[in-house]
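Pasting in a structure now, in structure tokens, and then I'll have a few things to ask.
Here the complex is missing a single protein chain, while all its other protein chains stay put.
By letter and in written order, the chains are A, B and C; residue numbering begins at 1 in each of them.
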Amino acid sequence: MAVDVATELAELKKKVDEMQPGALPKLSMVVFSGDLDKLIAALIIATGAVAMGMQAVLFFTFWGTAALRDPKVNVGGKDFMSKMFGWMLPKGRGKLKLSNMHMAGMGTAMLKDLMRKKNVPSLDQLFEMAAQLGVQIKVCEMSMDLMGFKREELIDYPNKEFCGVATFLADAKESSVQLFI
Amino acid sequence: MAVDVATELAELKKKVDEMQPGALPKLSMVVFSGDLDKLIAALIIATGAVAMGMQAVLFFTFWGTAALRDPKVNVGGKDFMSKMFGWMLPKGRGKLKLSNMHMAGMGTAMLKDLMRKKNVPSLDQLFEMAAQLGVQIKVCEMSMDLMGFKREELIDYPNKEFCGVATFLADAKESSVQLFI
Amino acid sequence: MAEHDAVKVLDLKGLPCPMPVVKISQEIGSIDVGQVVEVHTTDPGSLADFPAWAKSSGNEIVETKQEEGLIRIFVKRVK
Partner (left out) sequence: MAEHDAVKVLDLKGLPCPMPVVKISQEIGSIDVGQVVEVHTTDPGSLADFPAWAKSSGNEIVETKQEEGLIRIFVKRVK
């Protein structure tokens, strides 16, 4: 009898040990796009996640990093290509366009106006709320280098971190929700 | 005493058996987009995942399949529509455009140049690395048919597999990370 | 003697993401369990990525040194 219990206990232990840990209530999102409407969606999901009691981490990469530029900051010492890219890319979230119906600025202006009328928080307000709620922002170092952005150029945001794909994957694989926007 | 242990053991066993299996350390990604920048992101995430000790599976569908065409291969026996599509779609990854700032080819050329200068692996190098690391490529049969692509037209890649949505879902539901690009 | 008794140096200078973690994941198997490899990288993202990689792969970052224009990371193979 006692032996049986020991055997069964050992088997059960083995089974439990082999189980993969379940995911955490956590959202990991790649913000690849630099489109205004997609950024609004990303920030609404992230702030909503925190409201739901989840952790939220946003990884800004490629065009997404341009949305993090601070329009008030100018940095020198850039090479020619970086300067070119700097001019071509939107300087901060005030300059972002819609993914759709931008129509030379008219569509984008209309949507912003409509959002104001309908009380939908603006991207600025969403960033502020995200910071308050503790949404984490991590920035792809390779994109920063590629686009020629310097760290001083980015907006102030609490505990902003610079990293690579390994950091995203470490977060993503323990998260119950992952998205690429 | 003995009864208590046996009962508790039986209860514990039942509990363990009813538990949902946790996700595997695995990445399943739908590569829907045929944009150069998004494909670079997809391949970086996939190779990074293998470096992190995960399995990685990429499902190429819709515009993504065009990126898998081998520019050196010409196949005959296509009907009119398939020929049309064949001409209109980019033939291989060398012909892909940016999702943003393509600017009649100038933006795309600039980014490629910049990537070379910054030592960022090109899409070709990323595919090679992915093959070496064992990233799996699965191709949507329906997209192949829709775009009129033949299997012989696609690049050589180890263990390339042709499948449908059920294969993706079987992979995705046991994966800890799923993305749609 | 090499710091932390590192048995080899992995030169990853100039390589951006994802190369540093791909390379360490390929090279870690070339040293014995318990041994240390010294990684040289210029990618600031590696400061966050190597600990993330080590945790995920079950290895250990023994020390990280930031010098002018060079980051040195000492990785011990644990598994």
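Basically, a residue touches a chain if its C-beta (ideal position, glycine included) is under 8 Å from a C-beta of that chain, and two chains touch if they have at least 3 such contacts.
None of these values were measured; they are calculated from a predicted model.
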| item | value |
| --- | --- |
| Where the missing chain makes contact, among the chains that are shown | A |
| Options A:23, A:120 or A:181, residue touching the unrepresented chain | A:120 |
| Which residue of A:9, A:23 or A:129 touches the chain not shown here | A:129 |
| Sites on chain A contacted by the missing partner chain, in the whole complex | 25, 44-45, 47-48, 50-54, 118-121, 129, 133 |
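As a working rule, only the chains that are shown with their structure count from here on.
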| item | value |
| --- | --- |
| By count of C-beta pairs in contact, the leading pair of chains | A-B |
| Distance between the centres, which are taken as Cα means, of chain C and chain A, whole angstrom | 27 |
| Chain centre separation (chain A, chain B; CA means) in Å | 22 |
| Residues of chain B touching at least two other chains | 25, 44, 48, 51-52, 54, 118, 120 |
| Contacts with 2+ other chains: residues of chain C | 16-18, 21, 52-53, 56 |
